[in-house]
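I'd like to ask you about the structure that follows.
Every protein chain except one is present and positioned as in the full complex.
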Amino acid sequence: MAKGFGVLAAAMLTLAAMPAKADKLDDIIASGTLRCAVVLDFPPMGSRDASNNPIGFDVDYCNDLAKALGVKAEIVETPFPDRIPALVSGRVDVGVASTSDTLERAKTAGFTIPYFAFKMVVLTKDGIGIKDYDSLKGKKTGSVSGTFEALALEKDVKAWGAGTTFRGYQTQADVFLALAQGQIDATVVTSTVAAAIVKEGKYKGLMMGGDAPYDIDYVALIALRNEQGLINYLNLFINQQVRTGRYKALYDKWIGLGEAPNLTIPGVYR
Amino acid sequence: MFETSFSLNDLWFMLKGAGVTLTVTFWAVLGGSLLGVAFGLMRAVSPWWVNAPIGFVLDIFRSVPLLIQLVLANAFKSIIGLKWDPFTVGCVVLAVYTAAYCTEIVRAGVLAVPATTRRAARSLGLSWTQDLTSIVFPIALRVALPSWIGLTLGVMKDTAMVWWIGIVELLRSSQVIVTRIHEPLFVLSIAGLIYFLMSFPIARLGARLEKRWREND
Partner (left out) sequence: MHYTFQWRVAFNALPDMLWGALVTLEVAVLSMVLGVFFAVVLALGSSSQYRAFRGAAATWVELARNTPALFQIYMAYFGLGSIGIQLDSFPALLAGITFNNAGYLAETFRGGLRAVPPTQMRAARSLGMGPVQAFRLIVLPQMFRVVFYPMTNQMVWAILMTSLGVIVGLNNDLTGVTQDLNVKSFRTFEFFAVAAVIYYLIAKLVTLSARLMAYRLFRY
């Protein structure tokens, strides 16, 4: 069967061989529209207002990028697990979607320099008795399939063994719903989204359960792996956002608490 | 007192989603039926070495979950560099899926016409085409139409899966609202009601037709 697939693959590659043409950056400018993948169940980075229009840090960031390019921005709602598929299948040009820059993902998608950084916290419900990360042991946990925090949590859940369970959901909203309804006892999410959800107060009884001992989660914009021209542009754009103070302004507008996270890592280039 | 943050705005948003559901259904059923009639006639009249391969290929689309077909088609179209939007991908996949079932319905309809009836028609002096248009089609249609209505409704419900490739149809639009106002049971019930209202009357009509036509047999 493997051989059959090989022949099929070869046939498809021949089909795919196309003459050289303008790159993605040219395409975007020529088309006049920048299609951004944004996650809209992830406040304050992305959510919807009362008339179901997209709002949030990532939405503004995409609009800024479109303005810089001199084109119109189009927000394409994309659940977390769908970000890279949406990019690869050409539904979007750029992912402005809090995408953690893991090495595994970089095999498929092209990452810019970080445009934001998250800290992870445990989000739980009162009455369950989870005070810190270690008390997740023996509890029902869940997160969005394939995200940075899901991978880290799932690994620990496996190490804790018997009794601790992990469920992967397809959207962030489903995770919060499952948590609020008691299908899971706790999840690990970025501190910003946890703060936003607790403050919003629509889910009764949700509360923070302490920091998760993970590395800082640097997130980057994503574009197709081979579109170096576009990635180059995006890198400069992120740099300019910080340099001009726009990054801080957006941080204050959407997150507000404390200082905007530092996007550089001491002791190493990039 | 029952309180809700569900607004007319949200209802409108969901009805737009229902519109997308119906549009996808329309294209899928249109394309699928045309293909299905072509393949069904082919299968009914052609020798086994044409019939068997068509049957085999179409059977695949009935044996693999639609969700997986959608994901595969979506990935495949970008591999070969087609610039289709998700809407087109959704319609095409559903059309092929519809065709796979429709073929069998058409074939069963045509085969349900007794050979003796056709021979009788021919011996009354009808030409082959006349036999097809005035004998086979009317009888086959009676057999096939109720199943075809059932298929159409089935496809309408199966369109719920296209949200996986990024189309905001009825079910997805209700999830969007659940995300904002956090009232899953209420919002989902409305979605269910809309589905029901789109499907039930037609299902009833199909059942009525089936019954009426059976009585006349």
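Read from first to last, the chains carry the letters A and B; within each, the first residue is number 1.
What we mean here is this: a residue touches a chain if its C-beta (ideal position, glycine included) is under 8 Å from a C-beta of that chain, and two chains touch if they have at least 3 such contacts.
Values in this document were obtained by computation on a predicted structure and should not be read as measured data.
Could you tell me which displayed chains border the chain that was left out of the figure?
A, B
Pick out which of B:L58, B:M161 or B:I177 touches the chain that's been left out of the picture.
The one listed residue touching the chain not shown is B:M161.
Of A:I29, A:I55, A:A117 or A:L151, which one is in contact with the hidden chain?
Reading the full complex, the residue touching the unseen chain is A:L151.
Which of these touches the unseen chain: A:A178, A:V219 or A:I238?
The one listed residue touching the chain not shown is A:A178.
Considering the whole complex, not just the chains shown, which residues of chain B touch the missing one?
Residues of chain B in touch with the missing chain: 60, 62-69, 71-72, 75-76, 78-79, 81, 153, 157-161, 171, 178, 183-185, 188-189, 191-192, 195-196, 199-200, 203.
For chain A, which residues reach the chain that was dropped from this view?
Within chain A, the residues that touch the unshown chain are 1-2, 5-6, 9, 12-13, 16-17, 81, 84-85, 88, 90, 104-105, 107-109, 142, 145-146, 151, 166-170, 174, 177-178, 181-183, 224, 226.
The rule we apply is simple: only the chains that are shown with their structure count from here on.
What whole-Å value do you get for the distance between chain A and chain B if each is reduced to the mean of its CA atoms?
Those two chain centres are 36 Å apart.
List the residues on chain B that touch chain A in their complex, please.
Touch residues, chain B against chain A: 7, 9-10, 13, 74-75, 77-81, 83, 85-86, 164-166, 168, 175-182, 184.
For the complex, give me every residue of chain A touching chain B.
12, 15-16, 18, 40-41, 47-48, 50-52, 76-78, 82, 85-86, 88-91, 171, 173, 177, 180, 202-203
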